[in-house]
Each structure stands twice: as structure tokens, then as C-alpha cells.
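Have a look at this one.
The complex is shown incomplete by one protein chain, all other protein chains being positioned as in the whole.
Here is subunit A:
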Amino acid sequence: MSRDLNNTFSPFTGRRCPEGADEGQREPPMSAPPLTCLPASSPRKRGEEGFPRAAAPLLSFARLLRRYGFAIAPEQVSSFMQAATLLGPRSMADIREAALATLAPSPDRRNEFEVHFRSHFYGDGQPSVEGEEDEETRIKDDGGTREKESETARQEKGGALSSALEQLSTRDFQRDDDRLTAFRRKLAYALPARRSFRTVRTHSRGKLDLRRSLREIVSADGDVPSPLLRRRQTVPRKLLILIDVSGSMKLHTADYLKLAHAAVQGADRAEIFTFGTRLTRITSALRIRDRDQALARAAAQVDDWDGGTRMGPTLLAFLSVPRFSAFARGAAVVILSDALERGDHGALETAIRRLSARAFRLSLATPLAGDPRFHPETAALSAILPELDDLIDGSSLKSLSDFILSLARPAPVASTIWKRVS
């Protein structure tokens, strides 16, 4: 997890600044909020010679955090200093608590924060934030990250992807492009809907809108005009796409990512994850409008291109993060994978069962189903088939986009369809 080490991105200027060259100019606009970190009895006046010397490390600590990509607002810095004053500060622990409470590092980056704190206040040398290499499935969330993952990483990891992109572009780039545009445009209206708690005004089929009716009555001097109605709004459900980026899916991942990009652009609330041996959230990378740029960014974020698959464990890891599993609740979940789980498929079965219990509709799109002789016979597939709502052909963009656009329409569950086929 050395991802932040080289990051000299400035949250203020939005530019990359060379290390150390920015001292002084990136100081937060400290003169604006009145600083009350001086004790009331202090003989010094504000503005006479700045803040007391003892406060300088606090200020520079905030600056250090900013340099490593923590979003810290000037007002947070001033409350940090106020807090430190309020607490005494009697010890380093006080300053640490004050920093934790006011600068509010996100729990995911807590360890990193501690390392910076130690290095800054205790002088522990160069901060080195090491990710623990362990058995656990690693989860990467691009939520708070900015542009980083230096250029070299992008070249080496995006290589496979970009060559695949070229390969595809020679095929039928134009037609796919049009299809994706159409897909993006239609998606917002094609997703399954649910009834929201909010209401909209309506002229028919609704309940009495007392609030608006009363206003009408008052403005009509007590006469009761025709009653005004409202009814509960319908909102599109969330769309969650999980993309398998393992070696066996190599030919299709580029297509899938393009589709995912169109989905993020088109739908209100879409979330995209990739999984292979790890789980990576790439939604915010795909929010960039320009497709090539978005795909390059996403490509740089995924660490496990064309590796093996641990579908069961990664899906379980997905479900074990409350934030992520909340995406799945009531959502239309589409898994793009061949579901070729090597070895024991118990974990996969559990994960699919849990996912299907959360999801509104759980679909598995496998490129293998493009073959007319395909039948879900592998041990893993036949085990999860009863849990799936759909098992469809994921070999082409056409079938996939058509399927996603038809998600709102009811269809028989996967197991009955595939039984009929056999």
C-alpha cells in the first residue's frame, strides 16, 4: 500500500507539485477564520507575529497530511488547534486524539494516518505505509483516491488491456460504439423501478395532497376546489455490475469495461467492481466522461488483470464490507464471469446465495453460453443455478446490453429455462 508515497497532488491547486517546492505557498488561508488557539491570557495579539511557535508543528502536520492526499479543510485545521488547546495539551496522546477527532481521517486510512503522525511528531524517519500481505482477499476502494498510480504502473498494467482494445477495435468498433451510445441513453429508463418514500404531484391515481390542497383552499377563501393529488414516486433501482478480470475472461474484459462505463454514465446509481484474485471498486474511475481516459484510469486501479480467479472468496469479501453489500441490497446485480471456479466451490455457493438474498435480481452472464452446445454442467455452475434469476449469454456486447435493458421485464428464473433446454 505504498500508493500515497509519491503523491504530491495538491488539493488546492489541483496540480502536482514537486516535494518541498511548495512550502509557504500552499499554506491554508489562515488569516480568514479568527484563530482562537491562543490562550486568553496571552499577551501576544493576533496578527502581531502569527501564532505561537508551539503551534507550528500542528499546522505543518495538517499540511503534511494534505500532501499525502487527505482532504483537510482550513476550518478543520483551526478546530484541530482549538482542540489541542482545550485539551492542554498535556501529552502527545492529547494531540493525537485532537487530530483524530477534528481532522477525521477515514477509517480505511487510519493506519496511514498513524504512521504520518508518528513520523511527524516523533520523527520516526521516512513514513512507510506497508500493506500487510496476507491470505485475506484484498479490497481496494477508489473512493477517496486521486490521480496517482504513477505512469509506469499504468503502462505495465494497461498493456494487456490496450492491446485487447486494439484487437477489438478492428472487429466492429463502429457498431459497438453506436450500441453503447444507445445503451447509455436507454438505461436510465430501462432499469427496474421501486416505489420511493417521496411523493410526486399527479392528476390521477393518487392520494389527497393535504398540504397543497389546504393552500388552494386558503387562497380560494375557504372554497374547496378540486382536490389535488399526489402519489409515491418510482425510482430506478441500483445497478451493480461485478466483472471477472481473470485470465480466462481475457477476451471479454475490454468489452465489459466499455459496457460498465456506459452503465455508469447512463444510470443514476450504478456501481462497478472487478474481481479476480482481489476485489477492486472502479466506479469513480468510470465516472469520467471520456471513455478512453476512464478506462485507462480503471485499468491502472485493477491489480489483478488476467490472473487466476477466486470468485467465491472475492465475492464473500465483497459481502463482508457493509458498505459494499449495501450496494447489493435491492439492486439489480449482474455478474460477468465464466464461473469457472477451480477446486472447492463451497465459498462460491455461499456467496451467491447471500448475494441473491440481498439482490432484487441476480444475473450471471457467461461468455461460454454463446456456444449453442453450452449447458450449465460444471459442478460450480449447477450448484449456483437454483439461486440465479438469469443465466445468460455474455459473449457479445449486443446480448449483454439487450439483456440489461430488459432487466425490468419479468422472466422465468434461470433454472426453469435451462431445464427446458436440456
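Note that in this section contacts are C-beta pairs under 8 Å (C-beta built on N, C-alpha and C of every residue); 3 or more make two chains touch, one makes a residue touch a chain; residues count from 1.
Note that in this section contacts and distances are computed from a predicted model.
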Which of the following names does UniProt give to the chain that is not shown: "FAD-dependent oxidoreductase", "ABC transporter permease", "Electron transfer flavoprotein subunit alpha" or "MoxR family ATPase"?
"MoxR family ATPase"
Based on the whole complex, identify which of A:Thr102, A:Thr314 or A:Ser356 touches the chain you can't see.
A:Thr102
Full-complex touch with the removed chain, picking from A:Ala83, A:Ala262 or A:Ala383, is A:Ala83
Residue of A:Arg175, A:Arg211 or A:Arg342 in touch with the missing chain, whole complex considered:
A:Arg211
Subunit A positions in touch with the non-displayed chain are 71, 73, 75-76, 79, 82-83, 86-87, 93-94, 97-98, 100-102, 104, 106-107, 110, 143-144, 196-198, 210-211, 213-214, 217-218, 222, 316, 319-320, 322-323, 326, 350, 353-354
